[in-house]
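Down below is the structure, laid out as structure tokens.
A single protein chain has been removed from this complex, and every other one stays in its place.
Going by the order they are written in, the chains are A and B; count residues from 1 in each one.
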Amino acid sequence: MTEKVKVRIDGEVIAATAGQTILEVARTNNKYIPALCYMEGLSTVGACRLCMVEVSGVSRLLPACTTPIQEGLAVATTSPQLESYRKMALELLFAERNHVCAVCVSSGHCELQTLAQEHGVTSVRYPYSYPRLSVDTTHPRFVLDHNRCILCSRCVRTCAEVEGAHVWDVAGRGVGSRLVSELQRPWGESTSCTSCGKCVQACPTGAMAEKGWAVEEMTKRRAAVSRLTSMREGE
Amino acid sequence: MRIGDIAAFAEVREAGLAKLLPSRPRIAVGMGTCGSGNGAEAVYSAFSSEIDARGLAVQLAPVGCFGFCAEEPLVNVWVPGHPLLMLHGVQPNHVDGILNAIHNGTPPPAEIVLCKIEEWDHITGHVKYGTGYPDVPNWNEIPFFNGQVKTVLRNCGLINPDDIEEYIAVGGYQALYKVLIDQNPAGVIEQVKASKLRGRGGAGYLTGNKWEFLAKAPGPDKYLICNADEGDPGAYMNRNEIESDPHALLEGMAIAGYVTGASRGIIYVRAEYPLAVLRLERAIEQARASGLLGTNILGRGFDFDIETVEGAGAFVCGEETALIASLEDQSGRPRVRPPFPAQKGLLGKPTNINNVETWYNIAPIVTKGPAWFTETGSAKSAGTKVFSLVGKVKSTGLVEMPLGTPISTFIYAIGGGSSNGRDIKAVQTGGPSGGCIPADMFDTPVDYETLAQLGSIMGSGGMVVMDDDNCMVDVARYFIEFTQAESCGKCVPCRVGLDKALRILNGFTVGTATIADIAALDELCRMVRDTSLCGLGQSAPNPVLTSLRHFRNEFEDHIVAKRCRAGVCEDLAISPCENSCPLHMNIPRFLQLYKEGRLEDAFLSVILDNPLPASTGRVCQHPCDDHCRRAGLDESVNMRDVHRVIADEVLLSDKFDSLAARVAARKLEPTGREVAIIGAGPTGLTCAYYLALFGHSVTVFDSRPAAGGMLRYALPEYRLPKKVLDKEIELIERLGVKFQFNVSVGEETTLNDIAHQFDAVFMAIGTWKEAWVYLPGTELTGVMPALPFLEAVSREDPVPVGKNVVVIGGGNAAIDSARTARRLGAEVTVVYRRESKDMPAIPEEIEAAKHEGAKFVYLAAPHRIVGDGNGQVRALEAVRTKPGEFDTSGRRRPMPTDEVIRIDCDTVILAVGEKVDPDFCKASGLVLKEDGTIEVDRYSLESSRERFYAGGDLISGASNVSNAMGFGKKAARNIDKRLMGQKRFASLIPDFVYEMEPPSAPSECRRHVPGELPAAKRVGSYAEVSLGLTALAALEETSRCLRCDIRSTER
Partner (left out) sequence: MDKVRIGTCWLDGCSGCHMSLLDIDEGIVAVLRKADIVFGPLVDAQEWPEGVDVALVEGAVSSQDDLKLAQTLRSRSKIVVALGDCAVTGNVPSMRNGIPRRVLLERIYVEGATTCPGVPTDGVPALLKQAEPLHSAIKVDVHVPGCPPKPNAILMVLTDLLEGREPDLGSKLRFG
């Protein structure tokens, strides 16, 4: 299973292990591909579409997080078109819900905010939806703010795959999709939640946070969740 | 009974044939969901009780649907030894007559007989019904069926779907038997590959290749899935296939099960198809009982079973990975591929998914071989495809055609063309994932590649035909509204991108969008297409992208002109009538003012919208009639004749002076700007009128001695009395418009001379040049073009018209010439090369010409004009034509035959089309189009030369009075805006205060039609034919208006 293959990323020849995805190879070789729904140690879902890359010989764009590498694969991690599409995807996320960075506990430590900055998003050209969304404060230690949720499903996978509790899932369809805990029961009333807080650490934005922090104070230990799985793999 | 060997098979087959072709008459009622919806249940029970009551030896059976939806309910009647008769539009009250006919040995009443079938190729079997009924057309002689190749639908509407014996009787399950006997799975896969059969669900992947993947996948547990989650709006072929012939699906799947090594099949069918589910389940039970499903099938040691699973109707579950998720009791969201289902599908096992229709092609390929299959269809797209042809065509229904058939065949030949006489504009293929193809591309062959090149897809085979009443922006908006609601929400581009695309599109339909929104929408849709996770998001933008590509003008209209030509986007119009009027008259307003007894206000309302209301009240082509919502109740409101009455009551009475003064009082302050108008026809007059109201100084130049253009010199006195026109022109003169007659631009003066003297120039010359036909004999004495003929008559110049006149052409000029020649005492024959319904002239005018004694010869193309020794016309020779293929105008092209006819005559009037004579703008630097018309900006009407505007026939080619005036009005608004730097049109119209409550109950009056002079009195007289409405009739007519201009304020 440790067959070695050679791929080319942005022109550079890289040796990789068969079975790895383009994103894994890129990240381990310090090639940057943006992503929001991807998190090391979790299964991949290919939902945010920020990691789309160009693969030579393939007319369609491919998601780096789910596309396995093959011998001789040549990948371009960026291009004017990819850059424009990534910017659009980020703007769409900002326009979908009420991401008011100025009053967010995660401001300054938010993956969405950081990506927007990195990609030069200085305004959003799409009309804002301004949906009226709730904030679930029923859990004694944590809070879920739907206004800031981007439906990346990292919490869903963390809870199901790492903690094994499967408290979270996504209900509904289209822009009406909502993160739900236990068949729409409030988080605090969830019987399967172990209050381990790994979902909070996995959340890329301020949608899930610990209680008691003020603006810009909530930092997250995402690596801790990833480390857990890699340690288990070593077992 | 379990079928274990060939003898048992033959036995069942005999039993089935005895039901299908019994020794007594058989009546079969088409009872799909479609038939039942049209009353087939009642027809069936009426037959049943009547047969019982009479004690008749008649067999009654339900069958599926034969596909002709527009003619439901369909009933088959077969009497032994005779052809199968297909009856259409059958109602319970026909039952008696049908049974009597069977009893008496006569055919059923002719009006319900559609066609006959003498023998039928079920492909896997053949049935001979009998011969006879020479007067009844064969099924494929009916235009709707002509050219159809029923492979998939081979049994639909002919056998009882609930009876496995009938399926076996027509050759069913023989292909499965053959495959099991041959024991060569790889050979079957090769056959399917060689047939080039492609997935009929839309993506068009080669079925044989997919099977091969599955066959090669390791492990004993493999699944076959039939995707029957048909969710495209307007597509229902899968439903019909299952309802009419469920066993063919089971057989296809069982064959695949054997050759790929799968032991379980699942049919994922929408719960919204209860009848299909029921029939499928019955079929599965019967197949199991007969040993055709389950263990040890046909005694050959092969195990395969099928179950149905009902899907809850999420559109995204048509996507294969979402469908699998749904089957696994997960929420129906797609997963990323790879891994592909053939590697890791249902429950992680190798899985193959095919669309319903794909499975129906399997048994025929196995039975007849791949070579037979590839005989039909195009090189890359073999076989047939079932399409649901719906929308604005006469004949709607399920149509199975060879792939590669041109779109025009579907729409004009099979569909019978427009259902309501309007121009067909586009066809939408492939449902919400497809795109719109414009009418000028209807010669496109329907196959996977070609449709994809146009930005559309084949999809599951939906074909929605659209006409001028469909707004392409609204169509795009509708499909995006559908897909954004059906998006599963997993990936960002589809979830949020479609929602934002919908918001942008909504902006177009309410008039708040900007021109930058077109580019933003285009860019966003490309992003959604290129980056979405599954097929739903990747194809959802197609309707928008194709509309932007082929119908960009409509998007621009919604923004720049704030107009929806189709009248669908209600926020952009006052009412449907206003929207359709080239002058955008506020029709409900003048109707209401007249209804309130306020003649003077009504007149003011009319004349400020339309400076020639009495003329247009007589000769307008009244598009308002075609869009009036009252037509849905009984007939449209006669708006044109009401404004004629309003205009006549003022213009032709002593009220004229005071009303002319009221109009003049609306003039804005003099601006000191000077505008020249070239051409005093309806376009020029309209523009002059409004520019004068705006306070500009206007001079109109015309080469003729009086104003009016075509209205004066081409429209005969009997249609438009000149005293009426004179009053309208007098009113325009009273506003200060100056006329310079007998000045021909290009001769006495040039455009460049005029340019020096004026701040702006509006050019509005008519189409006075007759398009000359290159016909031997046009040089003979007695040959004349229509317009000079009509002009000479109107000037009362002597006209050399003989006793026998032939008019060549079918437009209004031809009919005017014919009727005028009748009034000059000649016998008249109109010769037209196409069919009568193709004539472009106003139908009422054609009728009137016939009443006045003009003769019409259709399908005759002039060949030469025969002269005598003195160079005088003696006859016209014409070649008989026959209707050929449909051209892009939707009319059949006239094809010459060998037959030549000769019509003796001494005069030939040529009326084959009029053109612009662009000589006047020589050396002016104006850019002309190929047809000689002037190129202008669509919205401002400004030509390539600054401050030079053009309108009317000069930019559109020969059209009609109201269209021409519409251009004049639009030009005036734009010239004023240009000269004054602001929009001032609204300030010309006073605030009319009138009732703004809709009538509680609309008047029950029928439409009032003006009386006419009797035909006998018309010939030999130029008296006006139409007598106009009486004041009372006009008043009653106004109360018929439903007041579509009033909107609910509760929003």
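Going forward, a residue touches a chain if its C-beta (ideal position, glycine included) is under 8 Å from a C-beta of that chain, and two chains touch if they have at least 3 such contacts.
Just so you know, these numbers come straight off a predicted model, no measurement behind them.
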For the chain not depicted, the shown chains it touches: A
Which of A:Ile9, A:Ala47 or A:Cys104 contacts the chain that the document leaves out: A:Cys104
Omitted-chain contact residue, chosen from A:Val58, A:Leu133 or A:Ala171: A:Leu133
Per the touch definition above, residue among A:Thr28, A:Ser79, A:Gln117 or A:Ser230 touching the missing chain: A:Gln117
Touching residues (missing chain, whole complex) on chain A: 94, 98-104, 107-108, 113-114, 116-120, 122-125, 127-128, 130-133
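We adopt the following convention: only the chains that are shown with their structure count from here on.
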Centre-of-Cα separation between chain B and chain A, whole angstrom: 48
Chain B partner contacts - residues on chain A that touch it in the complex: 44-50, 52, 60-61, 63, 66-68, 81, 84-85, 88-89, 92-93, 95-96, 125-127, 129, 150-151, 169-177
Touching residues (chain side chain B, partner chain A) in the complex: 314, 331, 335-336, 338, 484-493, 495-500, 503-504, 520, 523-524, 527, 530-533
